[in-house]
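The complex is shown incomplete by one protein chain, all other protein chains being positioned as in the whole.
On to subunit A.
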Amino acid sequence: MTAPAVPASSPASTGELSRIPGLKTRRNAELGLLAFAMALVAMFAWTVEANQFGTVSGTFWVPPVLLSILFLGLHAVVRMTAPYADPVLIPAVALINGIGVAFLRRLDIARAIANKEPAPGVFAGTGGRQLAWTLGALILAAVLLLVVRDHKAVSRYAYTLGLVGIVLVMIPAVLPGSLSEVNGAKLWIKFGSFSIQPGEFAKLALVSFFAYYLVRKREVLSLASHRFLGLDFPRGRDLGPVVTVWLLSLLVLVFEKDLGTALMYFGLFVVTLYVATERSSWLIIGLLLFFGGVYVAYLLGEAVGGPFANFYDRAQVWLDPFATANYERVGGSYQLVQGLFGLGTGGLFGSGPGGGSPGFIPEVRTDFIFAGLGEEIGLFGLSALLVMYLLIVERGLRAALAVRDSFGKLVAGGLAFTLGLQVFVILGGITGLIPLTGQTTPFLSAGGSSLMANWLLVAMLLRISNAARGPAASGAGPDRPGPKKAPTQLHGAMTEVIKP
């Protein structure tokens, strides 16, 4: 329960202070959905043990209950700090996150059985670590909700965030391969056995920067000077930032050897640009630039090799994964093909949680977790999962539609679209629709960076949806009352750049 600190009728309040009669917070709906999601996770864990051990241990419920407690904690924070936030986001993400933890634990159990070891403890193995990462990610999300009471405040740090974003993107590229390369893609910073994927955090920072920049520049960029084929094209000198980001993403493609990451950054930028300017010509320019660049990289990879060779090889693998030359080559299509076999073996209904052999799929804990799950929950289960992702993305876009300020629209729209794009890039890669890249599957793959960054993204969407659905008078007024005032530096003066 939330405890309003001031009368609910206070007009200039937001966050935990606002309880306007007639405006529904939907927090109880969120709680109910969350309970349902956790029940599904518990059923998954139960079935895993039934299939793996032949009997269900008395402790199968421990990880789901721990997860439930964590999500309930976040739910409580949302009740306090963002009571009007979208009620679907947390349950949907929690379901995916919970299935991820349960599936990783299922892989640990299978490995323990194969090695004739006792069943792994609750915090042991990849599943246990993922549970701990979930705790960390939820704490970060809660902190963001507590600290950032108004999303518009973020725009004050836009340039800092932009710089941080670019640095995060570039670090793996400039590091030697031994410190940054995993499976051919240089997306990591490795410290011994510990590694983080800075790009996951970079997308958050970059979205905020792009949104701020575009809100300021949208008039200039919307100015049409050439009309060609029924489309308004921008002036040449206004192309500068687009070309810069395009070059950056191509550099990412070449030096981080990862098409997916490049596609994500560039897609992110083009979409925010398009949303800001409402000029479809930007979309066309962007798509042409990107696919032109990719094609040139492919040709260069074929003719020159060097830094382009990796991309060329991946494209070859994509074009014919079953060719013996591709299948037997080190770093070839073996992973992809085994993933497809896992998916195909699962068929329509899957073998049931714990009933398949996902251990045969390489990288099943990270890149290929969707294929491993697909063997056990089948086409129907994966479709449901896909719908969950779609729900999160569309809910994010809905928050963007409903929120009143341009900055909020661009941030929510950009983040939601990026999430959707990332899901498309990795699932498309695994199912052979597009060349495979080293993206993580949001909320599902083992790994703290991805989980934390994506929960931060969700927290941001929660914050913006709160503003969208909450009382109209929400604002970052300097006169914001309340004893639990967040650090004032985030809520100081009106930022001059925001145009509601």
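FYI, a residue touches a chain if its C-beta (ideal position, glycine included) is under 8 Å from a C-beta of that chain, and two chains touch if they have at least 3 such contacts; residues count from 1.
In this text, contacts and distances are computed from a predicted model.
K.L.:
Could you check which of "ABC transporter ATP-binding protein", "Peptidoglycan glycosyltransferase", "Trehalose transport system permease protein SugA" or "NHL repeat-containing protein" matches the UniProt name for the chain that's left out?
P.N.:
The correct option from "ABC transporter ATP-binding protein", "Peptidoglycan glycosyltransferase", "Trehalose transport system permease protein SugA" or "NHL repeat-containing protein" is "Peptidoglycan glycosyltransferase", the UniProt name of the unshown chain.
K.L.:
Who touches the missing chain here, A:Ile99, A:Val337, A:Val364 or A:Leu436?
P.N.:
Going through A:Ile99, A:Val337, A:Val364 or A:Leu436 one by one, A:Val337 is the residue touching the chain not shown.
K.L.:
Among A:Gly125, A:Gly432 or A:Gly448, which residue is in contact with the omitted chain in the full complex?
P.N.:
Candidates A:Gly125, A:Gly432 or A:Gly448; residue touching the omitted chain: A:Gly432.
K.L.:
Which of A:Ala119, A:Leu138, A:Leu421 or A:Ile464 touches the chain that is not shown?
P.N.:
A:Leu421
K.L.:
For subunit A, which residues touch the unseen chain?
P.N.:
Residues in contact with the chain left out: 114, 116, 271, 274-276, 278, 327, 337-338, 340-341, 343-348, 357, 360, 374, 378-379, 382-383, 386, 389-390, 393-394, 397, 400-401, 406, 409-410, 413, 416-417, 420-421, 423-424, 427-428, 431-433.
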